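Structure below; questions to follow.
Omission of a single protein chain aside, the complex is shown with its protein chains in their original locations.
Our next item is chain A:
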Amino acid sequence: MSQYHLNYLEQLEAESIYIFREVAAQFEKPALLFSGGKDSIVMVHLARKAFAPGKIPFPLVHVDTGHNFPEALQFRDWLANEVGATLVVRKVEDTIKQRSLTEPKGKFPSRNWLQTYTLLDTIEEFAFDACIGGARRDEEKARAKERIFSVRDEFGQWNPKLQRPELWNIYNGRIHKGENVRVFPISNWTELDIWNYIRKEKIDLPSIYFAHDREVIEHEGQLVAMSEYVQPSADDKIITKRVRYRTVGDMTCTAAVESNASNLDEVIEEIIATRISERGETRIDDKVTEAAMEDRKKNGYF
């Protein structure tokens, strides 16, 4: 093997940096959609490398459902400050009030779906023409079909039957007024790639990704953290378990996994050994229909 060799993580990194730079160069007002999860933390790390020694030339935008893990919010604030990026937070709570939307009900009232409204309002407020998201193609089979530069109409809608050809490393970001582009720089990374990269680059993560004791209730075999947003039924038993999170989304729709893994090596070992996918194990909201993600994307979701 020659000295001029990139391993797969270095190749993925190079591709992602290239995409970040294309976004900065092609668009007037890009934004990085920051969820507080590991994928968006890795994106911030990549963006930092892409523009070093300069600062990241666009804001981090968080659509805050109000159902976040406090650890993730703290980490978000710390990270934005650390990299010197502007942080824009827009709350689903406010959208619900302004637009008198109906709050979801039930045991795990998920605002996941309502995020789309806040997102579209935020895009309009700032006139963002590109929103960079941390979706990966290995997560879900509708995502496996989406382009890296995904053009959305003025309603944010994805049209899976009318995607632009996307050839070589040429990204066509030209759009009409009112349209915007969702850009997914880590499309080609898998969950394991993300973890291996976090280890290789020594990237900090919120503490909830590592084993800790937490009060949970069991719901259809999944462990859901107790919080003020969850409405347990009378027969639910609240138990304390040693858990970690594999993804970090809303407290109402993200399940924890039982684990003793307290450092990256141990987490990675567990991820390699697991026989259940990331979404399958941790998302409570995805099981409704097989086309749940496709439908949401068609309606303007990330």
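The working rule: contacts are C-beta pairs under 8 Å (C-beta built on N, C-alpha and C of every residue); 3 or more make two chains touch, one makes a residue touch a chain; residues count from 1.
We take it that contacts and distances are computed from a predicted model.
Looking at the choices "Sarcosine oxidase subunit delta", "sulfate adenylyltransferase", "Glutathione transport system permease protein GsiC" or "N-methylhydantoinase B", the name in the UniProt record of the chain not drawn here is "sulfate adenylyltransferase". Shown as candidates are A:Thr190, A:Ser227 or A:Asn299; the residue that touches the absent chain is A:Thr190. Contact with the undisplayed chain is limited, among A:Lys105, A:His176 or A:Lys237, to A:His176. Listed residues A:Ala24, A:Met43, A:Val92 or A:Val183: the one in touch with the omitted chain is A:Ala24. Within the entire complex, the positions of chain A that touch the omitted partner chain are 1-2, 4-8, 10-15, 17-18, 21-22, 24-25, 48-55, 137-138, 140-142, 144-145, 147, 151, 160-161, 163-170, 172, 174-176, 187-188, 190, 192, 274-277, 280-281, 290-291, 294.
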